[in-house]
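Complex shown without one protein chain; remaining protein chains in place.
Let's look at chain A:
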Amino acid sequence: MHKSLRSLSQRDSNSTAALEMEQTELMKPETLEDLIKTLHKLFESDSVNVEEVQSIMESYKSKPHEWMKYATFDQYRYTRNLVDEGNGKFNLMILCWGEGHGSSIHDHTDSHCFLKLLQGQLKETLFDWPDRKLQAGMLQKSQQVLLENQCAYINDSLGLHRVENVSHTETAVSLHLYSPPFQTCRTFDQRTGHHKSAKMTFWSKFGKRTPYESTVSQENN
């Protein structure tokens, strides 16, 4: 069983962690390109070490000039911008959130979901899967505010979530990794627990604009 890595900022003060890092041949990614290369290595096998991926993603210190070309904002909704297709093992994308933009409550189609803040802050609200006897709507389980460079993790067994930029003055940019990649997910109506399938579309791929098929909202937000 692979031991989880300690936070890389503690590397110098803890020789055990340093040794572990040598063994796994993983360096703290200095650039976004380094991060992508490291992620390719981490996802070579079919098993995913969640703590390791989360730690690596958290240790990349966001440098806007490295990801600016992927970060295009839409005035009315958050955008999804594909960065890398991970050799078919994962999708890496950057999401741009204007002031007040939020997602629906959604699942992750049996995949791992890693969410790292590159700029600004995002509020994540967790929900349980709705059961049939839903009386008063879906109640939130917990919420947290994710700060710059923090990386959160979720999968369907942990529940559902809604992600929002609650700021009225700042935009937010986040880096998402989904493994295996998926094209549709379920969006949930908070009042009733009713769900609907939503197709996930990209605003841009690899820095190039890819127009939507339809501009009408699929978000239940």
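Keep this in mind: contacts are C-beta pairs under 8 Å (C-beta built on N, C-alpha and C of every residue); 3 or more make two chains touch, one makes a residue touch a chain; residues count from 1.
Please note the rule applied: contacts and distances are computed from a predicted model.
You can't see one chain of this complex, but its UniProt record names it "Leucine-rich repeat-containing protein 58-like", from the set "CST complex subunit STN1", "CDAN1-interacting nuclease 1", "Exostosin-2" or "Leucine-rich repeat-containing protein 58-like". In the complete complex, the residue from A:38, A:59, A:190 or A:204 that touches the missing chain is A:190. Looking at A:34, A:52 or A:99, the residue that reaches the missing chain in the full complex is A:99. Although one chain is not displayed, its contacts with chain A can still be listed: residues 75-77, 99-100, 102, 104, 137, 162, 166-169, 187, 189-192, 194, 196, 215-221.
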